[in-house]
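First the structure, which I've put down as structure tokens, then a few questions once you've had a look.
A single protein chain has been removed from this complex, and every other one stays in its place.
Labels for the chains are A, B, C, D and E, by order of writing; each one numbers its residues from 1.
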Amino acid sequence: MASVPTPTTVKDEATAPTTIRATVVQAASVFYDTPATLDKAERLVAEAASNGAQLVVFPEAFIGGYPRGSIFGATIGHFTPTAGEQFRKYYDSAIDVPGPEMDRLASIAENYKVYLVTGVIEREGYTLYCSVVFFDPQGCYLGKRRKLMPTTAERLVWGFGDGSTTPVFDTPIGKLGAIICWENKMPLLRTAMYAKGIEIYCAPNSDDREVWQPTVRHIAIEGGVFVLSAGQFCLRKDYPPPPEYLLTEWEDELQPDSVVAAGGSVIVAPSGEVLAGPNFEGEGLLTADLDLKDVARAKFSFDAVGHYSRPDILSLIVNERAMKPVTFTSHK
Amino acid sequence: MASVPTPTTVKDEATAPTTIRATVVQAASVFYDTPATLDKAERLVAEAASNGAQLVVFPEAFIGGYPRGSIFGATIGHFTPTAGEQFRKYYDSAIDVPGPEMDRLASIAENYKVYLVTGVIEREGYTLYCSVVFFDPQGCYLGKRRKLMPTTAERLVWGFGDGSTTPVFDTPIGKLGAIICWENKMPLLRTAMYAKGIEIYCAPNSDDREVWQPTVRHIAIEGGVFVLSAGQFCLRKDYPPPPEYLLTEWEDELQPDSVVAAGGSVIVAPSGEVLAGPNFEGEGLLTADLDLKDVARAKFSFDAVGHYSRPDILSLIVNERAMKPVTFTSHK
Amino acid sequence: MASVPTPTTVKDEATAPTTIRATVVQAASVFYDTPATLDKAERLVAEAASNGAQLVVFPEAFIGGYPRGSIFGATIGHFTPTAGEQFRKYYDSAIDVPGPEMDRLASIAENYKVYLVTGVIEREGYTLYCSVVFFDPQGCYLGKRRKLMPTTAERLVWGFGDGSTTPVFDTPIGKLGAIICWENKMPLLRTAMYAKGIEIYCAPNSDDREVWQPTVRHIAIEGGVFVLSAGQFCLRKDYPPPPEYLLTEWEDELQPDSVVAAGGSVIVAPSGEVLAGPNFEGEGLLTADLDLKDVARAKFSFDAVGHYSRPDILSLIVNERAMKPVTFTSHK
Amino acid sequence: MASVPTPTTVKDEATAPTTIRATVVQAASVFYDTPATLDKAERLVAEAASNGAQLVVFPEAFIGGYPRGSIFGATIGHFTPTAGEQFRKYYDSAIDVPGPEMDRLASIAENYKVYLVTGVIEREGYTLYCSVVFFDPQGCYLGKRRKLMPTTAERLVWGFGDGSTTPVFDTPIGKLGAIICWENKMPLLRTAMYAKGIEIYCAPNSDDREVWQPTVRHIAIEGGVFVLSAGQFCLRKDYPPPPEYLLTEWEDELQPDSVVAAGGSVIVAPSGEVLAGPNFEGEGLLTADLDLKDVARAKFSFDAVGHYSRPDILSLIVNERAMKPVTFTSHK
Amino acid sequence: MASVPTPTTVKDEATAPTTIRATVVQAASVFYDTPATLDKAERLVAEAASNGAQLVVFPEAFIGGYPRGSIFGATIGHFTPTAGEQFRKYYDSAIDVPGPEMDRLASIAENYKVYLVTGVIEREGYTLYCSVVFFDPQGCYLGKRRKLMPTTAERLVWGFGDGSTTPVFDTPIGKLGAIICWENKMPLLRTAMYAKGIEIYCAPNSDDREVWQPTVRHIAIEGGVFVLSAGQFCLRKDYPPPPEYLLTEWEDELQPDSVVAAGGSVIVAPSGEVLAGPNFEGEGLLTADLDLKDVARAKFSFDAVGHYSRPDILSLIVNERAMKPVTFTSHK
Partner (left out) sequence: MASVPTPTTVKDEATAPTTIRATVVQAASVFYDTPATLDKAERLVAEAASNGAQLVVFPEAFIGGYPRGSIFGATIGHFTPTAGEQFRKYYDSAIDVPGPEMDRLASIAENYKVYLVTGVIEREGYTLYCSVVFFDPQGCYLGKRRKLMPTTAERLVWGFGDGSTTPVFDTPIGKLGAIICWENKMPLLRTAMYAKGIEIYCAPNSDDREVWQPTVRHIAIEGGVFVLSAGQFCLRKDYPPPPEYLLTEWEDELQPDSVVAAGGSVIVAPSGEVLAGPNFEGEGLLTADLDLKDVARAKFSFDAVGHYSRPDILSLIVNERAMKPVTFTSHK
């Protein structure tokens, strides 16, 4: 299901330089198969680009996979014998930044002339991070954002990011950044992004419930931003069959075509208006034309980090230093 | 329209001491007539109490009135000759804290054995504040909250609160506080309230648009709180006729029964589920039974000021000092 | 199983004021029943005191319970409908610090004239912490230690402590502190405790594997300290039966008498010598007489924070500030 | 005694590129005869290589000798007349880095195509250092590690290293480094090595007591690393006879075949499992196949410098500058 | 043997306020008996004071004892079973700073109205330091100096000081400081003391050889200072008999009256002239009158930290920070 504005609309908007066309991808990773996932990413970018997309946003953990329903053999105070091996396999699907998979993503962005934003599972040392990486149409890697706070069971496998990776990129298509999944619920983190001037707020995520919708609409209003919420739509068969991969604790009987992640991707304007989606029905591309002038229109009446702030009363301190348990110094 | 749970349900819940019954009042002030407004308040509290309400929440500016559609004779760089007089009349409808109207409100709370939370226009010196006042069932005045940040044209007539009036009261029915209207969009202010442990989050307001709904639902989710959003439902005839009162800049032709404020009051659970409302149709009471255990259930997966915070990266400083332009001191 | 030195030894040692008798309790909580757990704690302290114990150390989470094998209805990206309710019940078993359960523990310490160290599940706001609390024989609460770093699935239900609760108490029976479970693997945290002069190093924990033994012996050697490792010994029937309590993902079929936590409590001297235990066989008390002079004997050849440190090369900074996402200030 | 896995196992593993075969040498130096010690080193490397070893680790001070039981004519505040001469002879057995003995070691590594790691006594100016040197199978000298902290009486003859020689080499067989003898007890130093990503942790040492075993097993667990602990096995006759060499203060009467160093070499996996040894019986080679994937399996649940660190609370600063008492500068 | 200037000389000098009378004590500690050593210290101060001394300087380690000829059961790579216990006894003879022995020393200084400078063995945690403590005639503790660098076998039992304890006290009798034993050979450390303006340079030491004399005379010349070199004179019987105390490795047969430390205390003027001593014959007091004007006389032609320095070429950096392996911080 791809909700694409009619070509006519596109043409009209094309005369306004402040309108950009953005596509949110709702699709599943090829689990435990990063090369195949990259191939799939390329096909989806190609399709979006053929629709005129200048920006393509993929879901959380699209590269590396979102280990939905797994507990990696760990319960409180207990590990099954295969716990370490489950982690090792997932670890092997993750990518180094930089690394060959990053090069592949960069060349996709370059070939299809798009800004590419995608969730990845990043490997540093022996800790994994749920990250989002950004590329420009020239194939340059712009930077990354690491999830600060994994949610509940995600803490089993993902480390905690720090304040050094909260970039907002000032690009020709607007100020671009990302917050990942339930981090979007963190009011202080969002405020930090608003303070950096974010306009195109990407929200790769994995929450496919209806209650996610008011949150993303609220963010658009609170921040005066376009929100591009991208989720995976996955069937049971998108994951390896048991026992290689277990969706522990699923209450219903699962068939290969059982939906295990319903997506719910959506694009919202700064006014809170829904521009495309939400899509709860299948994989697909959502596309909308974003009039960047809407940001100013919205900020007129509410600007959380401007005229509607009270810095005398409420001041947020953001620590952007890289947090390292060990610092090596070779100069005074 | 009053959505009241059936008596049966009420009985069942009555055995659970952690469930409390709350009523949101959606009604219009009697503009320029504060004694009449207080009488109306008493009638509405009586009705709510007869339904078993333990807590009654009124809209923003219910006492004193929300001067909808007015610009008080002021444009940028210009005043009409009647500007001062318009303000004087509005000023006369406001109340002192403490003062006789406060005593009247306290006795209403005591007579009907409810926690009473209502918006008032507070007068201090020659500045008006958009405040909320709190009373307990023993008729004690608990304290007040002054709006920090009037929205756009509200800044013509209302002053700015400070950090000294952001109370959360730890009562037998839960931790109770209020944020007024668009202040609810301020992520740092909400976070301050979460940090004070708010559970029953009152949101007296004047935003009757549909886009207000995702915001209040998001707040419930973000804060793990019950949100009680109370708005006025007003017809043109609820305000004095022109020229005594002008609803400047209204696009459509107004009839006495034209709706000028559509309410939209709503009660939301910590899960984001709507318990009662929204009511866009008329004056009325919304009642719901709040299971306070839902707070813990919700905080399990997200606690913005507990396990899901990152104080090492994001730290909010709240200045609670009273801000006075002049300080007299007799010691160094 | 209680390994108690013969009375003769006790008498001999009693003349040496630098020898103290310590008991490690290996026992299971009464799950979801905090009052009964407190009763059991009192019986065990009474037994230890009748053996002459001056210090009694209980396992991690003894008060509040260690939710072994549970995942609280959470898998990655998914919650069962009862997830919140599971948390709520566990939350209700936790204790406030201070609070009535703390008063009960204090009176136990006072009645039996012992230093009492026990793991508790502490509740603050809506976040739970795995803490250890300390009492002296006069019934005074000395302070607490919150676990900094829950392990893997523990992160589902426990928050993260900070540097403000890493006390070492200088008591008449030696310098007393605690590190909880796998935190004991954190070399920087251990070093902080050594720097505070810890001599009696309590290690309430839940790791019942054989590989835990070299770790605790190593710590004794590395720190020049007595290590008192206290674990719970639990059978399946010590937890409520399903469906009230699920031990998810247990690979063997469980009978009521199936061992789900094998204890492994042990007392180790600064030389690395095992003084009592390890006990892998059942509930019981382990008792040993600790000659505090052994600390100096051990430090002669290795003192990780003294003569064998290299502060010019390796310097550890410990941040002891309380980490709060929101700070309220009412003075300049 | 050489514990070598059966050829079958080797073949199986050979297909897995992440498994490497490592040999720990337990043998005595030829004291005061560095050329003969180098010859012996070559014979032992040859034997290890014929078993398929890709990495060979020798004990502390293998080249230059560990002056066991000597006090070099020095007691506190006193020197015997021959003290200086004893030092001079030991000094003459030490090697320069670079120098001819280093060239010889490089050619051994190259000839037998192994990574070679060996303890040496290094001479710089008139201070001796207990160092470890590293060579690759191409015969390249990779670098060295100087012991930071000699233990007790070692401080009579060995200087103190600094932070400039704590390398971890990223080689095709894994990340390789070494900590020497009781330095392994230094928690901050170990943490620095973990932060550099060490996977194959060589521990050339001279502690032949049983209590060394829990320490090396703990390190494997704490660091998620393979530990290769190599000690010398020495008889009295491995040292020159008195009066040329005195083993002062030995409590038992010594015969030529008296054991004066019992070795205790061992190879431990990241899980804490012992893969080969400990050997307390004689000289010999210990060989094991190391599956480097075990590192990731272990780090899943504990990563002291990754997801299980708390850099906000505990931060280690490592000064890697070379520490020179005098610095000459010829530019501004 | 007490070399005391004749009273006549004293009287003459008494008219010159820049002349002060100083006494160097050459005496043995009562080993393993700190209270008795303190009693002996008091008797010696009393005797010095009766001779008019304003300053009394005791030898290195006078309080706590210099463990001459011991190796504490440690040889390289080996400990005898009693090593720890030997240390423990020595540790028990050491003193805390502050502590009761310090109070006793302070009262001695006050009672006899002298500046008192004495070597002590200081205990902090489980590391011992060879320190010198300073008191004024009012009984105030002025501060301490910790030996930076124990010599050879001293490193078995004493830790390493840092730059935070290198005081020079500006007192009415001149600028007073101390360097301990072979530290006096450290040219950079001496230079640091010169830079602090030291005039009365105390050198508590344990080097009783003739070659110590040119060193102390050189220092007087190089620094333009008075050097007060105080050593212990000890017979074998001043130490406990074997096996309680062993003077290991003494080449001659020892009788109770065998001299094991020959003293060699001496007082030298800034010109290099010997004012009193050296005494190699027995316990005793050396007294001299120091004309502080001699300092200026000497500095005229050579001032190592003034006109005769070349800071453009030779600059010494002294790090006076306390070096702690662990730093706790509770503020930003």
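Convention: a residue touches a chain if its C-beta (ideal position, glycine included) is under 8 Å from a C-beta of that chain, and two chains touch if they have at least 3 such contacts.
Because the structure is a prediction, the values reported are computed rather than measured.
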item	value
Per the touch definition above, residue among D:43, D:88 or D:209 touching the missing chain	D:88
Contact residue for the chain not shown (choose from E:148, E:230 or E:246)	E:148
Full-complex contact with the absent chain, from D:27, D:44, D:57 or D:74	D:74
Interface residues of chain E (partner: the chain not displayed)	148-149, 151-152, 160, 162-163, 182, 185-192, 211, 213-215, 217-219, 221-222, 271-273, 300-302, 304, 308-310, 312-319, 323
Where the unshown chain meets chain D, residue by residue	72, 74, 79, 83-85, 87-88, 91, 124-127, 157-160, 162, 323-332
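Rule of thumb we're sticking to: only the chains that are shown with their structure count from here on.
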item	value
Chain B and chain D: spacing of chain centres that average the CA atoms, whole Å	72
For chain B paired with chain C, centre-to-centre distance based on mean C-alpha positions, whole Å	47
Interface hub residues of chain B, defined as touching at least two other chains	191-192, 271, 300-301, 304, 309-312, 314-319
